[in-house]
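I have placed the structure first, in the form of structure tokens, so that the comments after it can refer back to it.
Only one protein chain is missing from this complex, and each of the others stays in its spot.
Just so it is clear, A, B and C label the chains in written order, and each chain counts residues from 1 on its own.
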Amino acid sequence: MKAFVMKEIGRVAFMEKPDPEPGPGDAVIRATRALICTSDSHTVAGGIGPREDLTLGHEAVGVVHAVGSEVKEFKPGDRVLVGAITPDWGDRAAQNGFPSQSGGPLGGFKFANIKDGVFADFFHVNDADANLAKIPEDISDDVAVYCADMMSTGFMGAEKGDIPIGGTVAVLAQGPVGLMATAGARLNGAGLVIGVESVPQRQKLARMYGADEIVDFSKEDVAERTEELTQGQGVDTAIEALGADGTFQTAVRITKPGGTISNIGYFGSGEFVRIPRVEWGVGMADKTIATGLCPGGRLRMERLLRVLGSHRVDPSHMTTHTFAFDEMERAFEVADKKLDDVVKVLITF
Amino acid sequence: MKAFVMKEIGRVAFMEKPDPEPGPGDAVIRATRALICTSDSHTVAGGIGPREDLTLGHEAVGVVHAVGSEVKEFKPGDRVLVGAITPDWGDRAAQNGFPSQSGGPLGGFKFANIKDGVFADFFHVNDADANLAKIPEDISDDVAVYCADMMSTGFMGAEKGDIPIGGTVAVLAQGPVGLMATAGARLNGAGLVIGVESVPQRQKLARMYGADEIVDFSKEDVAERTEELTQGQGVDTAIEALGADGTFQTAVRITKPGGTISNIGYFGSGEFVRIPRVEWGVGMADKTIATGLCPGGRLRMERLLRVLGSHRVDPSHMTTHTFAFDEMERAFEVADKKLDDVVKVLITF
Amino acid sequence: MKAFVMKEIGRVAFMEKPDPEPGPGDAVIRATRALICTSDSHTVAGGIGPREDLTLGHEAVGVVHAVGSEVKEFKPGDRVLVGAITPDWGDRAAQNGFPSQSGGPLGGFKFANIKDGVFADFFHVNDADANLAKIPEDISDDVAVYCADMMSTGFMGAEKGDIPIGGTVAVLAQGPVGLMATAGARLNGAGLVIGVESVPQRQKLARMYGADEIVDFSKEDVAERTEELTQGQGVDTAIEALGADGTFQTAVRITKPGGTISNIGYFGSGEFVRIPRVEWGVGMADKTIATGLCPGGRLRMERLLRVLGSHRVDPSHMTTHTFAFDEMERAFEVADKKLDDVVKVLITF
Partner (left out) sequence: MKAFVMKEIGRVAFMEKPDPEPGPGDAVIRATRALICTSDSHTVAGGIGPREDLTLGHEAVGVVHAVGSEVKEFKPGDRVLVGAITPDWGDRAAQNGFPSQSGGPLGGFKFANIKDGVFADFFHVNDADANLAKIPEDISDDVAVYCADMMSTGFMGAEKGDIPIGGTVAVLAQGPVGLMATAGARLNGAGLVIGVESVPQRQKLARMYGADEIVDFSKEDVAERTEELTQGQGVDTAIEALGADGTFQTAVRITKPGGTISNIGYFGSGEFVRIPRVEWGVGMADKTIATGLCPGGRLRMERLLRVLGSHRVDPSHMTTHTFAFDEMERAFEVADKKLDDVVKVLITF
């Protein structure tokens, strides 16, 4: 089969690979739609170290092609969604309530990390009964594919932020994950959602997904403006959706004592992420810093599909570009170099 | 001043009373809008025992008329919202996280219970700095008054229900508090909200406030229909918004193992409320039964006002009748006897 | 092999059965120690319906005899502990945080319920990597076997009771599970543990496991005495460890507003379990009713073994009787009829 891989650090290409085979509890999926993620760029740039001929991609939907002998709930032909994170549910970390950490730190993150990803005609899914979800008929692949990572991660930012009904939330950066955090903050009861972003098109999307106010960090001081918007109290929840030291510091600063900094940004460089000491209340201001990794699993995916089915959110407004799988090289370039005001690139198979 | 009181069990009337005076930390409010609550009827019927010449009413907004010497944050002329529950914040129960229980079980419930209520030209509020909230200019009294009890109680039903994003929720009974629980379930991320109700007008309101599906208990079996709507799994959260033994049993039945029964109904009669043993998993199905009493206090009220200010919910659709305070006797009759398809009766001063 | 079974309702006996075989992810264990549980009696009496030739028992430790091809973490010869509950970790309920409910209400409860139990030379364990735990060398089988159910269930009563440091706890009934709830309350920070019990020997054990005060319900009014011991405030947490309607009502009564009733009792009869309406604050006193089913799984078992390894608790004081497996009929009679002041009966193989 055809796969789009990272040949080595800095280089991507198509290559032929043998079709994957399912183990007893696994499934093989024929991809129908996929999304390119910033993480794919990080990976190609060497963010997780060297890889050779590793198939890229972790956001996909498709049709079940084959299942192992122990799989009970799915059969070839089922239209399915696969979470970007496919945990080992029996692992200690999963038993502890943190399936994304099963098998070690971030161990649930298997696609395009410790095994081939989804940018291929077929891809392999471990523990199919636990990690697949059927897509209801009234939800299209084009929309469902956003559950895999964007919605799951973005919403998690809101969930871990412990937002009170009517609370105040700032979402720092309105990339795709930040936009879904904005939507998640609205879904989770925020009374005021402040979207921090400088790019006009993303500001517009932020408003569409529920930001009540936009703060353009290139034109105004985020801390000052947030203080104003919250009558001097700071926000209940600041969601860091960029993964940058300075943004993280701002998040700590603008959060009220007793509030939560919820991190969904991937910090790709530097030895440290720095907490501003005084604004953190010298370590005593009851400001909690929460983190996590995109929740996966059948139950999570079914819940996200329900959010789509009941029309709470339409993530497909983020699809700025669509390419056929054959055009993957061009597609990746657009996403990687952030050409042409790209937000998300959808791949069709 | 003029007050509308419960003369004795079963009898209401206007009477003259002296104007209230504030203690050092208190305020006296001139009422501008109030709502009649089913609890007022319960009280008049003897639900909390005999009372004599007790001013009724606990849902009101108004203008600060006088404040005590220790009040720092409010002054005469401020337009304010008062929670139906006005806790003693230093009490052990409040320190324990349950301010509504300060001073004893349900002790935060003072208006028209242990002191005069709000159906009067003026009424008294303890601990004004902690129990009042300024109403922003762009929110009218007609809307703000719904925060005092209806929104605070209804939303609490959702909050205590521990709804996961995309989760399934049933709200049993769509009276005013149930309608606000429906709105709260939507605000709190429910992916499917099932409103259980038989009255067509309330079904319509339920849909307006966010019910995705309506189950008419007079025409279909609630447990069966809920099972169907949740693909045999039961709901994550069942909110009991009636306060009836049978409804409570249904709530336990339709909740999935690991789910939550969130009670906001007032149980006015009977020695017991009964849990169906087998459907409760013989006491081992991880079905939690949560309860609470309308959260009050400045912070809560400010958050609810923010929900109004950002147009998340418009509770004023529930106002089916409006009367001037002079017409209180007729107004009370309409509410008490549930005449004329009444949902909520608004009183103007 | 030899197995001790329920032949039909009301009748137990030894019988010959074929040795169990492991599936790909499973293990077969050679039993070394087991405990008889009150649930075994319930089952034989017909509590979960008719069964035929079902091997009894769910509390055991042993040595791994055989493992399936997919098992990675265990091998024949390993000395292991098996939780009474052996969840399917990929199931939706487990993904939802409630593994004991995997596969349906109480579905994690497989031994002597939906498959053969542990009173046999060999027994089968599903998902061995997730449901077994190695027993450290310095912990004897005689002690480790208490983790399977008694400690896991009893401690859960304390954990679900949400006990504040220095809080007050009443444990209603000091049978083996109640005794471990008493120990759990101490382990979880209770400042006052009240053991409710009338049998002198169990009172003595209760004191040994951490009860600060004993209330003998046969001689004094539990509600009155608890009020006295808590200076009129009621307990933060009441743990119901009997499974009786009257005891449950007492638990609700003696819990303060804002407190938790944590149920670990098995309610074996009656259509309803009844909540006393007024003492429940007419459904508004913030009294939460929590339940659950004995947590299982490798992580849980390892944590309980650590509690033993660091000598926090010695459950073996509860072993009042020891019989060889050959004497199972007599052993069962002693346990079943509660002869000779029995607390727990240990079976050696």
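A few remarks follow.
We take it that a contact is a pair of C-beta atoms (placed from the backbone, for glycine too) under 8 Å apart; a residue touches a chain by one contact, two chains touch by 3 or more.
Computed from a predicted structure; not experimentally measured.
The chain that is not drawn here is touched, among residues A:Thr43, A:Gln101, A:Gln203 or A:Thr237, by A:Gln101. Only one residue from C:Asn113, C:Asn126, C:Thr153 or C:Asn188 touches the chain missing from this view: C:Asn188.
The chain omitted from view is touched by exactly one of C:Val44, C:Leu304 or C:Val334, namely C:Leu304. Within the complete assembly, residues 92-93, 96-98, 100-101, 104-106, 164, 233, 240, 243, 256-258, 263-277, 280-293 of chain A touch the chain that is not shown. Contact residues of chain B toward the unshown chain are 24-25, 70, 89-92, 94-97, 99, 127, 129-131, 297-300, 302. Remark: the residues of chain C touching the chain excluded from display are 155, 158-159, 164-168, 184, 187-189, 191-192, 212, 302-307, 309-310, 312.
Here, only the chains that are shown with their structure count from here on.
The mean-CA centres of chain B and chain C are about 40 angstrom from one another, to the nearest whole unit. Under the contact definition stated at the top, the residues of chain C that touch 2 or more other chains are 92, 96-97.
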